[in-house]
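Okay, structure first, notes after.
Moving on, here comes chain A:
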Amino acid sequence: MSTSGHSVFRRLLRHPSGLVGLLIIALVVLMSASAGFIFPEGPWVLGGRPRTWPGVDPAFPLGTDALGRDMVAALFYGARVSLAVGAAAALVSLVIGTLVGAIAGYYGGWLDDVLMRLTDAMQTIPSFLAAIAIVGVVGASLSTIIIAIAVVSWPMIARLVRADFLRLRTYDFVQSCKIIGMSDLRIIFGQILPNCLAPIIVSSSVLVATAIITEASLAFLGLGDPNVMSWGTILSTGRPELRSGWYMTAFPAVALVLTVLALNLIGDALNDVLNPRLKERKS
Partner candidate 1 sequence: MTTPAPSLPEQTPQTGPRKVPSRAMLRYILRRLSQAILVMLLVVIGSFFLIKMAPGDFVDTLAGTSDLTAEQMANLRARYGLDQPVPVQLMYYIARLATLDLGYSPFNNAPVLDILVKRWPVTAILVVTSVSISMVVGTLLGVMAARFSGKPVDLGISILMLLFYATPNFIIAVILILIFSIKMNVFPIAGFATIASGYTGWEYIRDVAWHLAMPVTALCTFFIAIYGRIGRAAMLEVLTLDYIRTARGKGLTERRVIYVHALRNALLPLVTMAGLQVSALVGGAVLIETIFGLNGMGRTAFDAVFQRDTNLLLGVLFVSSLSVVVVNFIIDLLYMVLDPRVEIK
Partner candidate 2 sequence: MTTNAPAPLLEVDRLKVSVSRTVPIVEDLSFAIAAGETVGLVGESGCGKSLTALAIMRLLAGNLSVTSGSIQLDGEELTKLPEERIRSLRGDKMAMIYQEPLTALNPVMTVGAQLVEVLRTHRKMSKREAAARAVELLALVRIPDPAARFNEYPHRMSGGMRQRVVIAMALACDPKLLIADEPTTALDVTVQAQVLRLIKQLQREANLGLLLITHDLGVVRQVADRIVVMYAGSVVETGTVAEVLGSPRHPYTVGLIAARPSGSFAVDAQKLVEISGSVPSPEARPKGCVFAPRCPNAQDDCRASRPHLLPTTGSHELRCLHPMPASTPLSAPVGMPS
């Protein structure tokens, strides 16, 4: 991509959905960054009367959960965990997906065949089921959850990258790099990869969004990390209270939906900014 990151960002800001998305994400980032300052004791302090409704006690503007923990603190720390899970899982799956896709696409042949069958297999297994199995079997910790999500989401990236590599490796600039004796590694990472960053960047925002939802879904099934306060955790502990204190479910749900929505808006905007041609047609 010849467009510099800076100009992409400026164009995103001019894009209406990009702007809205960035604003929401900025808010979420702000929440997670400030959580430690505003609530230095952490989100687990059993500070209030359990199940205090929002607006009743000024010390707890959004009320307290079933154990008397401040909903605001929980939401702030939850933002931190949900974003971290989303970003880390997306990053790991980007790395795996890019490597697999690049190797398969660049070398082709049997290596491509093997890697693509592996990708097929991964895509054939219902990914959420695979994530459940991994987390269930290895144990529910933040790192397991991140790895589980990454392990099930890389195939999409691999396909994307492979398709671009297949196309680009025949181009003149690649051929000439080979002729002057450049190493495969340098051609892959120095020459071809920078040329297929656009779709990767676009899909990464969707990856983050999917990862956040997956984490919440796992937590909903009781497979969250009990030592961290994610929005999914708040949701699943709040759900039994749904009928008596719906706010315990509603706040994290709204936070979750808004964040995912914002990430998708950014994805759409990036798509428009980076690929004038409609990208969605390529599944």
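What to note about this one:
Operating definition for what follows: contacts are C-beta pairs under 8 Å (C-beta built on N, C-alpha and C of every residue); 3 or more make two chains touch, one makes a residue touch a chain; residues count from 1.
Regarding candidate selection, all candidates are chains of the complex that A comes from, given by their letters.
Given the structure is predicted, the values throughout are model-derived calculations rather than measurements.
Looking at 1 or 2, the chain of this complex that touches chain A is the one numbered 1. Only residues 117-118, 120-121, 123-130, 132-134, 136-138, 209, 213, 216-217, 220-221, 235, 239, 242-243, 249, 253, 256-258, 260-261, 264-265, 278, 280-281, 283 of chain A touch candidate 1 when the two sit together in their complex.
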